[in-house]
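Read the structure below first, then the notes.
As you look at this complex, bear in mind that one protein chain is not there, while each of the others sits in place.
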Amino acid sequence: MVDVPKPEELIKVDNKPPAKGWMDVPPDISAGKYPYPAQPKSLKYLDLPNPRDWSPLDDDWQLPENWKEIVHEGLKERLDKYRSLKVFMDTCVRCGACADKCHFYIGSGDPKNMPVLRAELLRSIYRNDFTAAGKIMSLFPGGKRLAGARTLTKDIIKEWFSYFYQCSECRRCSVFCPYGIDTAEITMMGRELLNLLGINIHWIKDPVSNCFRTGNHLGIQPQNFKEIVEFFCEDIEEITGVTINPSFNRKGAEILFITPSGDAFADPGTYTFMGYLLLFEHIGLDYTFSTYASEGGNFGLFTSAEMMKRLNSKMYAEASRLGVKWILGGECGHMWRVINQYMDTMNGPADFLEMPVSPITGTKFENAASTKMVHIAEFTADLIRHNKLKLDPSRNDHLVVTYHDSCNPARAMGLFEEPRYVINNVCNNFYEMPESTIKENTFCCGSGSGLNTEEIMETRLQGGLPRANAVKHVHDKNGVNMLSCVCAIDRAVFPPLMDYWVPGVDVTGVHELVGNALVMEGEIERTTNLRFEPLGDTEGDSDE
Amino acid sequence: MNGNYIFSLITVVVLGLLAFFGTTVFGLQYLFGVIVPYACVIWFVFGILKRMLGWANSPVPFRITTTCGQQKSLPWIKQNRIDNPSTGIETIIRMILEIVLFRSLFRNTKSDITASGKVTYIWEKWLWVGALAFHYSFLVVIVRHMRFFTDPVPYLISMLEYFDSLFKIEFVGEVVGTSLQIGLPGFFISGLVLLAAILFLFSRRVLISQVRYISLPADFFPLFLLMGIAGTGIFMRYFSKVDIISIKELTMGLATFCIPDGAVLAGLSSVFYIHLFLVCILLAYFPFSKLMHMGGVFLSPTRNLPNNSRARRHINPWNYPVKVHTYDEYEDEFREKMIEAGLPVEKES
Partner (left out) sequence: MNDKLKVIAGLIVFFAIFSYPFWNNIFNKENPEHKPVLSAEAEKAKECVRSKDYMTKEHMQLLDIWRDKVVRSGERVYKYGNGKEYNMSLSNTCLGCHTSKAEFCDRCHDYASVKPYCWDCHIDPKENK
């Protein structure tokens, strides 16, 4: 881990704006402040422009010769393609309601992390290039600045790189904006423009090229994917005595199950994966995994609409090839933004699939009638509602749980009650964090949208401050020692965030809690949970 | 940063002086009283058309609703039908609340970090109150002004005037040797609220350092312009007094394309011409500025679409095929390993 200040230091946020106007303040692109750039091999594999070895520390970023034209034309094209961009460029009144809604602003105090200024970084170029007011004012000396316009320079490209990679596209600002201006939309466009110049980051491009090739971000090849899942099954057998034989790429299965590959790879996501396996075994679900579509997440979303579509296409392609009836999706944040708001539009219609019906309860998931993909929390909540699960919530009694609404399922879907219903049925101690930090007001983990890379740890810890602080509140008040979530990025980034800001709080997926509470047919008496931690005592990790 | 509002203030003052000297020194009453108003109205109409159609010309490729409540999913889970609409009607209700009550702004909070390291959020209602006060008093003022464009004045407009002047505020007395009288003509509360709201919006832009930092001249200019308009209006009504019948002869003339003779125009006070000219500037400035948020709020894709893209397919008109990595390509690369691992394949070797 890169050296970061102590929490007592980092919490002293100075939000006094600099004396100079924001157009005159250069971004801080120094070690620890920027994500590493993408490697040329990833770009080449994906046929993306301008692959080269470069560093943001370089003076010359080796932009294509006609970089200005590329950006201008790129912006023009996007203004014509996206009403959102056009309207959001024009309607902002700079009321400032969004300013302190951004976790990166709250945590860093850097005014360019106010959503309004992040958008102004792009808006100033838009005004200069595309608006009558900007063009007329440019005729007068100093008029450009008065119009809030500026000519695109290489320094502005650097500024964009810095700040469009300090936004996690969490959409919290758009909840509060009186015109619904969504900075995620602006960041996405900004990143698309940067991508046209070959400015991308390793932590996004590497997963994207992996996913394109192997079907998942981590680059797990088919045989390894199978091995990993079988390894989970061995652990499950050791803990519960139940033997599970999941199938892979099996034609004719009723349901294709897709979940983020992060959960196949790293703790504590792996336990969530084991939770799925136990659940499906418990209800005797006719399902299969795909090694080709072995990724729920979609880092293409953090690159461009086109890349998102290229990666997402595998889900329907594989569902069609295997001849399943519908798709079940695991716990993941931005994956569900893609599925709920983009997938059917991009890669549909999914007319080769059927209206999702739970084979256990017979419930028709009419809210997924067209996309034909159901969220595991919806699926499990329905099972519990119909008493189809045998649960022993007391096995989770050593946990005092709170729930973090992941940004995308919250603000791009509205998945609030389903996971809470599940949690409340599988554990006995549940406390909500304060109102202004949950549900539609939820705070990002600080590392979403491809920012969960080690080298910018300080920025991530700043961005995660509001969330961590709310966890600390219930940790101190209610003794919460477990933070549950439905997002694989959360599961990857919360452990270090909690260790830093709220030591003593561990992280879990909702279906890990389910897996622990499930009373399986023919199981042996459980002495440990899925983490091989002994049950029965209130050890609960490093609590107190 | 001060340059931002100084520049805007100077611009508004210069515009006011232009109308003042244009009518008092250069005798350009016809220009300021007739030509400029017509030109600005035409400019306004075409400007609005251009902007709105410009926005409408860009499609909405994806359904990017910002969901602020529980989605419609299982029948036993209560959906938040306003903040997470799934039908057209629910979306319309959401939009009405957004447009009429500024619902999103109502949520506004202010965050702070205490000395003990706690991040706090308090409900910040004043911006919402100020914005509502401003927009509604402005609306009332505009509707009230319809008395200058109608004869006979419709009942609804007289009623509005009646309620607007319900609070009788009167003062008669000697102040520094001159008798001062306030209260006749009847005092309109909307004018005062409008001016107070503008001053509030202005002062938060100047006093709150973060808001000052993000403000552009384009944020101060409309405020000064409106201060000028409201200020001259209030000044005419309660202080300088104007010949209201002649003014109405002009305004009615404009509305009926039957301009009164030069004597009427020449007799009008210069304060009136300043007032009128600033209104014309506002109309002309409107379509090409942030004031277009009036139209933009209707077209915001995060608000005006139901969150139902999983239930009903949303069509992207420019959806195009992209290069994908097909299963066959995938199997070709990994076939041997797959067979070895016992994974089913399409083609054996």
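Every chain is named by a letter (A and B) in the order it is written, and numbering of its residues begins at 1.
As a convention for this text, a contact is a pair of C-beta atoms (placed from the backbone, for glycine too) under 8 Å apart; a residue touches a chain by one contact, two chains touch by 3 or more.
Note that the structure is a prediction, hence the values are computed from the model and not measured.
J.: Specify the shown partners of the omitted chain in the complete complex.
T.: Looking at the complete complex, the unshown chain comes into contact with B.
J.: Determine which one of B:V13, B:L49 or B:A266 touches the chain that has been left out.
T.: B:L49
J.: Of B:A19, B:C40 or B:V60, which residue touches the hidden chain?
T.: Only one of B:A19, B:C40 or B:V60 touches the chain omitted from view, namely B:V60.
J.: Which is it among B:L18, B:V242, B:V322 or B:I339 that touches the chain not included here?
T.: Touches the omitted chain: B:V242.
J.: On chain B, where is the contact patch with the chain that was removed from view?
T.: These residues of chain B touch the chain that is not shown: 45, 48-49, 52-53, 55-57, 59-60, 146-147, 149-153, 157-158, 161-162, 170, 172-173, 179, 181, 183-185, 241-245, 248, 251-252, 254-256, 298-299, 317.
As a working rule, only the chains that are shown with their structure count from here on.
J.: Centroid of chain A to centroid of chain B, CA atoms only: how many Å?
T.: About 34 Å, centre to centre.
J.: Can you list the chain B residues touching chain A in their complex?
T.: 1, 4, 7, 51, 54-74, 76-78, 80, 83-84, 86, 98, 102, 104-105, 107-111, 113, 117-119, 121, 127, 131, 208-219, 288-290, 292-293, 296-297, 299-303, 307-316, 318-319, 322-327, 330-331, 333-334, 337-338, 340-344
J.: Which chain A residues qualify as touching chain B in the complex?
T.: Counting only chain A, the residues touching chain B are 7-8, 11, 13, 15-17, 21-22, 47, 79-88, 90-97, 99-101, 106, 111, 114, 116-117, 120, 131-133, 146-148, 171, 174-182, 185, 212-215, 221-223, 226-227, 248-251, 291-292, 305-306, 309-310, 313-314, 317-318, 321, 339-342, 344-346, 348-349, 363, 365-371, 373, 378, 381-382, 385, 410-418, 421, 434, 436-437, 439-441, 465-466, 469-470, 473.
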